[in-house]
Structures are given as C-alpha cells and as structure tokens.
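Since the structure comes first, as structure tokens, the remarks are kept for the end.
Every protein chain except one is present and positioned as in the full complex.
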C-alpha cells in the first residue's frame, strides 16, 4: 500500500486501541450496534476472509512482495486485509477481549512452544532444521 | 482477557508495527522464512479462522461481553483471535502492505460510503433507520 | 430450493460421480484445467464459503426451514451452497479422492466415535444428554 494515497505518513504508529475506538464510534454513530452480535461479526469476518482468498485464488504460487502485481491489485489487497482486521478488532471488542494484550501473550506462548535452536555447525543446522520442519508441518503454530 | 495473566498492563499501546516486527523476528530466528510464502500464510490464516469459528459453533446466539462464558474459554478465545491477527499481520508484511495505513484508509472509505444520517426527531430516526438497515443488509460493509 | 424453477423433478438421484464428471467436462471444454491446481481450487472454495456466510451474517439466529426468508433469498442460498459443493467435488477429483466413498467411510467412523446411548427412563435420558452435550461441545465432530 506504499504510496497508494500520496503524502501521508506510514501507519507504523497505529495501535489496536486506535482501531477499536474508531470502529466502536463508527458503529455507534450509525446505530448499528444492534447488528453487531458476536456471531454476526464472526460471519462477516469469514466473508471478508473469503474476499481475501479470492484475490489469490487463480494465481498459483505468489512470491513475497508481489513483484508482478499491478498497483490497483495491491490497493485492493490492502482493503481486504483491512476488512478482516477491522472485523477482528470489532469481534474482540464486543467479546471483551483486549486483543493487543492477548496477541503479546500468544507471542510469548509461541516462543516458549518453539524455542530457538542453538546450532554450532552447518551439519547441525541441517539436522535441526529437519526437526524444525517436521514440527512445523505437524502443528498449528501461528507463526 | 482482562486479568487473565495477573500484573500485566493492558495492551492499549500495542501497534501493528510492534506485532509485525515481533512476528518477523520470530520467523527469522527459527529459519521459517522459507515456509512463509503469501499463500502458505493465507491458508494458515484460514485454518485459524476455522478454530475461531469452532469456539462459537454449537452455542447458538451469544450476547455481547460473553457473560456466561468460563474464564478458561475466554482465554482460549483470546488465543484464537490472536492467531488470526498474527497471521494477518504476517501476510500483510510479506505482501508489502502497510496494514495500519491501509486500515485507516479503509475506515475513511467506509465513512464516506456510509455517511452518518442527521435526524431531528424520533420518527425521522425510525425511517432513516429502516433505510440504514436495508443498506446494511444488502452490502458487504466491513463495520 | 423446492419449486424454485417449476416443473423439474427433485435432485434426489444426483450422485457425487454425476457432479464430478460434469465439473470435469465443464473445465475441459473451456481449457481451464491449467487453473485448477489443488490450492487454487481450495482458495476458490474458501471464497465461496465466504459468500455462503455473507447470506447469514446480519441475521442473528435463524430457525430451521428459514420460514421468514423470501423465495429469492432461498434461491441465492441454493446457489452458494452449490458453489461450495461443486468446488469441493472438483478439489476431491484433482486430488484423486473418491469423495462418495470417503464420505461413507467418515460416517462409519463417526458412528463408532459417538455410539448411540441406550436410555430407559427420563432421568437417565437427562443425565446422558448432559454427557452427550459436553462431548458435543468439546469435540469437533462433523455431525
């Protein structure tokens, strides 16, 4: 999304709390709170994940950085990623989950579940890498 | 997730950039970059959305705030919400999308697409509300 | 979908093999085989599940039989259910899975995993029902 609307700074300082508040205000101003039950918002999120998948569906394998994508397609991708994020933030809010805190905690749990291997030689690295690979393939780690 | 692991402050200041960097470091330290192609991470995200849905699947309608849920179940919910978030942040990163910036832009687009109705009486409010409701039902707005 | 396009018999005799063959022919006639890699079709399926979810997303709880739905909406629902089915049949085919056979086998596995409880009184029924409920809630049974 770099440069997709000129002159604005990057979104590096955007907090989950900023987005939570903006979403809550947006919904309240339109009197849409009555629609935002947890399962309604969850299904809306599933729908947006479908739209995100649609962007990738006929492309075969896609390299990192999307070097061959048109700018327009990248902007569209940013919109679908955002839709998923905004509903995720909203779902967390109406469920009483502090998403930022939960994400930091989950990162800690993951770090403990998958400790960094110490390797001292190339051969060890390969062996350990195989183990890591298998762990990776057989589990549902989120990173 | 309030109070689910004592003594820690809330996650209000957590930025998307914080999470992006933590995920990138986590993956790099484990030499998992080779697994993190866009479509691999997208499918991992879909899997986590499935786990999020599983939490809600047999419950029927669930009120906001989840008043009847056990603390353990709320912690689990926070973990699944986090897994979706972390993969979403990771997918954005490897696609070269500034997710915070994209989300702010999408919120602006939504605000323009669904302008707040000005109402001055209860009757007007009801009429406008019906229009809003129909717009809501017939569109894929993300909020 | 009953009565949505008059005069035609019900689809009771439709086999999975009928649909597999029709999809394979459809794709071949249009020279689309090159697009139908397993992960492309999987992502297309995820997209259709999103569209199916969209139909239910703002509705709150919906009773069986959809008594309050307009005919047009039911027809739309039938189309989205069909899109998911057709991609599922297609994915199975290109992966070399005999879906009908696999489904019968899975039904047998489920029947063994969740044996029917024999109950002889109302009290027993309630007790067993609670156990069943808990099993139901804590597992990922597909039925």
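Letters A, B and C name the chains as they come in the text, with residue numbers starting at 1 for each one.
The rule we apply is simple: a contact is a pair of C-beta atoms (placed from the backbone, for glycine too) under 8 Å apart; a residue touches a chain by one contact, two chains touch by 3 or more.
What you see is a predicted model, and the numbers here were worked out from it, not measured in a lab.
> What chains on display are touched by the one that is not shown?
Those shown chains that the absent chain touches are A, B, C.
> Spell out the interface residues on chain A facing the chain that's missing from view.
Counting over the whole complex, chain A touches the hidden chain at residues 39, 42-43, 46, 54, 58, 60-61, 136-137, 140.
> Need a quick check: the contact residues on chain C for the chain that isn't drawn.
Output for chain C: 1-2, 4-5, 8-17, 19, 22-23, 26-27, 29-32, 35-39, 42, 44-49, 51-53, 56, 59, 61-66, 74, 77-79, 81-88, 90-92, 94-107, 109-111, 114, 116-117, 129, 132, 136, 140, 142-143.
> Spell out, residue by residue, where the missing chain touches chain B.
Residues 35, 37, 39-40, 43-44, 46-51, 53-54, 56-60 of chain B touch the chain absent from view.
FYI, only the chains that are shown with their structure count from here on.
> How would the chain A/chain B interface be labelled, same or different, where same requires over half of its residue numbers to be shared?
same
> Just give me the whole-number Å value for how far the CA centre of chain A lies from that of chain B.
Taking the average C-alpha coordinate of chain A and of chain B, the gap between them is 8 Å.
> Tell me, which residues of chain B touch at least two other chains?
Residues 39, 42, 46, 61, 136, 140.
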